[in-house]
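As you look at this complex, bear in mind that one protein chain is not there, while each of the others sits in place.
Chain nomenclature is as follows: A, B and C, assigned in order of appearance, with residue numbering initiated at 1 for each chain independently.
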């Protein structure tokens, strides 16, 4: 009865090829790790796409067969073509789910959808992070404890220049003195968007079972539903007496 | 994998016994009609409870085996015992879903959860209502068209004295000149609440397939998730160095 | 103590020059009418700017001396230069208020800030509109009755493709059977945005005292406040022991 959710995990895939340290953490790329744990889930089929493939791996065919897209990017946001960004934007408004991870906050697609600059503070000393759940009935925190602890992470700090989330699910604490809205749900058009903060490339964050659980939950939450067909533009005079 | 959702449909069940006109529309009571269409759904098991049963049919046993409660009441809100209201309130905060229908806006449990008076305008001339979808990606409008039309309904008009919904799904238009926030989602504690306006007892509203579809969708949306166990109160000094 | 609020009323100013019917309603342009009633308010100084002026009248000097901008456009959205749009966008995030009127829903600046397409339904038969107040404590409805009635207006109908407003203040009813979220408040960056639906060029909407009152209230609400100076980007290791 429940349809399979088709996920495309998009990754810039540069750090993993250019840095030995990162390659050690993610030998198959961040996208490989994420697609792997998603494919172990019943009801989810994940494929990958990366920046340096033709059309960044996001051909019309791939887009038309994607229910939920996951986005990781960092050093090469500017290399993503505006044309592809517009296509992804259109797909989201039509209902495709989008999960934006970590440094994806600065991606063209996330900034396009938010309408703001999405800037923030950052510091890279490998400090402790705790993601506290503030909306405990939300499906994205199913099976999660009161907080997720990440022993060593890059810090992201407020003020995070985003619209207030439609639902705020996680708030992060960092040992160095900052907080961050780390799990943010948005409805845009018919699409659902989840921004999830963790995932610096030099730490094994996406190997943590609770982080994997959140991303898996988010895929299920963001999957399209068969909502109303919307008619836009001119509508004629009411034919019948509307009273 | 998906667990069965256990629903308790609560109804005041007075109008149907006191008025021939209402009995004709709902021979088995409003609760009977709602439980019937829910029980035709795979994955949902619905039972009923009514005001004049002992403990209003909401014994501890019933409450402990309810995932989602549906509430219809009107003429006898004041007869619902405060003790039962407190039990239902506690259950919602612990994660039980609650769907409040139509005149249930004035029920003790809804007002308790909202913290406001929940007053509104009303007029009973059997005018046309249209419920327009404003959040088309929400699971509650799966399978629904751009709007639901009810040929003849009681009017409810703004200002509706509620907190702004966490998600507003439907806005009603009435032929007589009013509008109403008709589909309102709330997170409270670990529970999800959906207020759904339609359902005056003298019109066959709950026999409409699209209305049944919305209520069915709402049951699935409001079903509890296995969220974090929350620890409240005093927490001792951090044992470990939190840095 | 209260500083003067400097308003720039921006108008496309094409309809008024090309159509005798519109010119009759707004002999000095829509911008002229709006600036006039604002300038009758103590504490507000309004100037105007129009599309066909150099830089659309929005030079750096004008932008730097604007606290709140009002935007009316319709037939020539595409003629507004992207460069100016980016400048206005930046100003809003830095704190300038923005009030977008009627067909400005399709302006580049509004779509840029919303991140969505901002499409809607429309019909031009001069039907009755009622704007119902749903947030009666909001400063934008000070001095307003339960609803504002406009005898003849263009209809805009849901689904309106916008992010759910941070605060929804008005919902419109139209005689022909539609509803619309007509007064929408947004926080973006340090700026406040108010979308206000009424104002088709062929009807004397901006001559109505209650419509003028709402726009005046919105100017006061959207005026910048002296908020925190935000530091973005890299922050060094905490110098002191943060414990």
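Here is the rule we go by: a residue touches a chain if its C-beta (ideal position, glycine included) is under 8 Å from a C-beta of that chain, and two chains touch if they have at least 3 such contacts.
The structure presented is a predicted model; accordingly, all values stated were derived computationally and were not measured.
Peer 1: Identify the visible chains that the left-out chain touches across the whole complex.
Peer 2: Every shown chain touched by the left-out chain: A, B, C.
Peer 1: With the missing chain put back, one of A:156, A:173 or A:186 would touch it. Which one?
Peer 2: Only one listed residue reaches the unshown chain, and that is A:173.
Peer 1: Just checking the interface: what residues of chain B touch the absent partner chain?
Peer 2: Within chain B, the residues that touch the unshown chain are 93, 112-117, 119-123, 125, 155, 157, 159, 161, 163-164, 166, 175-178, 186-189, 228, 230-238, 242.
Peer 1: Counting contacts across the full complex, list the positions on chain C that touch the omitted chain.
Peer 2: 1-2, 42, 95, 127-128, 133, 135-139, 141-146, 166-167, 175, 187, 189-192, 224-231, 242-243
Peer 1: Which chain A residues would touch the chain omitted from the figure, given the whole complex?
Peer 2: Residues in contact with the chain left out: 130, 132-136, 146, 157-160, 164, 167-168, 171-174, 177-179, 181, 243.
The rule is simple: only the chains that are shown with their structure count from here on.
Peer 1: Which chain has its C-alpha centroid at the greatest distance from the C-alpha centroid of chain C?
Peer 2: With centres defined by C-alpha atoms, farthest from chain C sits B.
Peer 1: Counting in whole Å, what is the centre-to-centre distance of chain A and chain B, each centre being its mean C-alpha position?
Peer 2: Computed value for the inter-centroid distance: 32 Å.
Peer 1: Quick one: which residues in chain C touch 2 or more of the other chains?
Peer 2: Only 157, 159, 164, 177-178 qualify.
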